[in-house]
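Quick one: structure below, then a few questions.
With one protein chain held back, the other chains of the complex are shown just where they sit.
All chains are identified by letter, namely A and B, in their written order; residue positions are counted from 1 within each chain.
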Amino acid sequence: MSVTRREFFLVSGLVGAGVALSSLGIDMGPAKAYAAELKIDKMKTAKASTSVCAYCSVGCGLIVSTDAKTGKIINIEGDSDHPINEGALCAKGAALFQTTAANPNRLTKVLYRAPYSDKWQEKSWDWAIAEIAKKVKATRDADFVEKNEKGEIVNRVNSIAHLGSSNIDNEEVAALNTLVRSLGLVYIDHQARI
Amino acid sequence: MSKGFSILVDTSKCTACRGCQIACKQWNQLPATETKQWGSYQNPQDLNADTWKVVRFADGLDASGKVYWNFFSDQCRHCMSPGCMAESEKGEIIQNEQTGAVIFTPKTKELNFKATLEGCPYNIPRQDPKTKVMFKCTMCFDRITNNQIPACVKSCPTGAMVFGERDKILDLTKKRVDELKKSFPEAKALNADEVRVIFVVKGDPKKYYEFAAGK
Partner (left out) sequence: MTNHYIDIKNSDCILVMGSNAAENHPISMKWVIKAKEAGAKIISVDPRFTRTSSVADFYTALRSGTDIAFLGGMIYYILDKNKYFKDYVENYTNASYIVGEKFDFKDGLFSGYNPDTRKYDAKNWAFKRDDKGVPIKDPTFQNPRCVLQLLKQHYSRYTPEKVSQITGTPVEDLLKVYEMYSSTGVKDKAGTVLYALGWTHHTVGTENIRASAIMQLLLGNIGIAGGGINALRGQPNVQGSTDGCLLFHLLPGYLKVPRASQQTLESYLKGNTPTTAETQSANWWQNYPKYAVSLLKYLYGEKANKGNDFGYSWLPKAEDGKTYSWLDIFDEMYAGKMKGMFVFSQNPAGSSPNVNKVVAGMAKLDWLVHTNIFNNETASFWHGPGMDPKKIKTEVFLLPASCSVEKEGSLSNSGRLSQWRYKAADGPGDTISDGEMISRIVLKLKELYSKDKGKCPEAILNIRWELLDAKKKFDSHKMAKETNGYFLADKTLKDPTGKDIEFKKGSLVPSFAYLQADGSTSCGNWLYCGSYTKDSKDGNLMARRGKEDPTGLGLFPNWAWCWPVNRRVLYNRASCDPTGKPWNPNRVLVEWKDGKWVGDIPDGPWPPMSDKEKGKLPFIMKPDGVAFLYGPGLADGPFPEHYEPVESPLPKNLMSAQMNNPVIKIFKSDLDKFASNDPNFHIVCSTNTITEHWCSGSFTRWQPWLLEAQPELFVEMSPALAQEKGIKNGERVVVSSIRGQVECAAMVTPRMRPFKIDGKTVHQVAMPFAFGWLFPKTGKDATTNLLTPGVGDANTMCPEYKGFMVNVKKA
C-alpha cells in the first residue's frame, strides 16, 4: 500500500510545502477548525491507510488518516491515486468520518432485549455468543427436517431465516454463507433481492 | 498582490452531489446545524457560521417551457479587492499575499457585522451569534500552504471545481466559456476579473442564485 500524492492540478510553483501558518503572518487563534494543534500538522505524522467507500458500489478509494499519538481517525478523504474516483467523493463518502468512533451515536456494547421487556440491557460478548448459540441449536434441533413429504432427504431448517449482507466484506460473506448452510437454512436472502 | 490562486466553479458540470459541502465540514470539522425540510434539496438553507460552503438548488421552467435545475456551489469569492475588508483596520480580516486567500481571523468579533456583510457583494460573511466571531471559507488556507488542494475542490468528481494558479484558471475559464457558448449563447464567467472564485454559468445568473453575480 504505497500512497503517493498528486493533489495539485494546474499548479506548478507552490507556496512552499509544509509552511507553518504563523510564518505567513497569519494568526488563526483559537477559531473553530483551528484548535490548539492544527489538523494539518497532525496529518503530517498520521498513518495513512487506503480504504474503499462504504456506500454505493462505485468503489471509490479513500485515504484514512490515523493520528500517531491517539490512534484515532482524524480525517477521511478521497484517494487521489485511485483510478475510479481520483480523489473525489460525494456527500456520503465525504462524511464517512462520521461512521467512525468520532460519532457518539455508534453502538459500542452488546445490547439485549429480554422477552416482554421495554428496555435494552448491556451484555458481554461471551454471554451473548453462548446465548445465541444455545437458541440457534434449540430451534434447529426442534425443527430440523430430515425428510420431506416425499421421503427425500432434505436436512434443512424452515424456521430460521437469514438476511444479510451486502455491507460486509467478501471474506465475511464467505464465513456467513458457511454458517447458514451448515445450519441447514434455506430461507437465506440479502439486500441484493431488494 | 501576487498572482496567487483561483478556483473555477463550472456550474455546467456540477451534479450537486454535495461532496464539496460535506468535505468542507469534514476537513474543517464544522458542526452540523439543525435543519428542516422546507421544500427544497438545499440545506442548510443558507451559509452560516458553521457552513462555509452550500450548494444552492434552483429549479424552474425556461422561456420554452423546458425544466431546468441549476446548482450553485456557493462560497466566498476571495475578491481581488475584498469589500468585506473596508471596515477592517487592525488585521481582523487578512488578504494573504502569496495565495490571495481572504481570511477572517478571530479578531473579526471586534468588527461591525452588518457593515462587513454589506461590504460583501456576494452575501458571504456570517457571524457566530455567541462569540460574535465571523466565519467563511478560508480557501483551505491550511491545505493550500501545505501542498494540498482545497477540500471542496478535491472532492469534486466531475471537474466542476478546479483549483490552481490564477492565470491558469483564467485561461481555463475562458476556454470553458467559449466551449459552452456553442450550446448556451448566454454562458458567461461571473466577475472573473474581480474574484478568485470564478463561477461559470450557462445563462442568467439570477436563475442560479440571487447574489450569484453580486448584489
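Observations, loosely collected:
Heads up, the rule we're going with is that a contact is a pair of C-beta atoms (placed from the backbone, for glycine too) under 8 Å apart; a residue touches a chain by one contact, two chains touch by 3 or more.
None of the values given here were measured: they were computed from a predicted structure.
Where chain B meets the chain that is not shown, the touching residues are 12-13, 15-19, 21-22, 25-26, 31-41, 43-44, 59-61, 67-71, 157-159. One chain is missing from the display, and on chain A it is touched by residues 1-2, 47, 49-62, 64-66, 71-73, 76, 81, 83-86, 88-93, 95-96, 98-101, 103, 105-118, 120, 125, 128-137, 139-141, 143-144, 146, 148, 150, 152-194.
Throughout what follows, only the chains that are shown with their structure count from here on.
The geometric centre of chain A is 33 Å away from that of chain B, both derived from CA atoms. The part of chain A that touches chain B in the complex is made up of residues 5, 7-19, 21, 24-34, 38-40, 44, 75-78, 80, 85, 87-95, 97. Touching chain A in their complex are the following residues of chain B: 5, 17-23, 25-30, 50, 91, 94, 96, 98-99, 103, 105-107, 133, 135, 141-149, 151, 154-157, 162-165, 168-169, 172.
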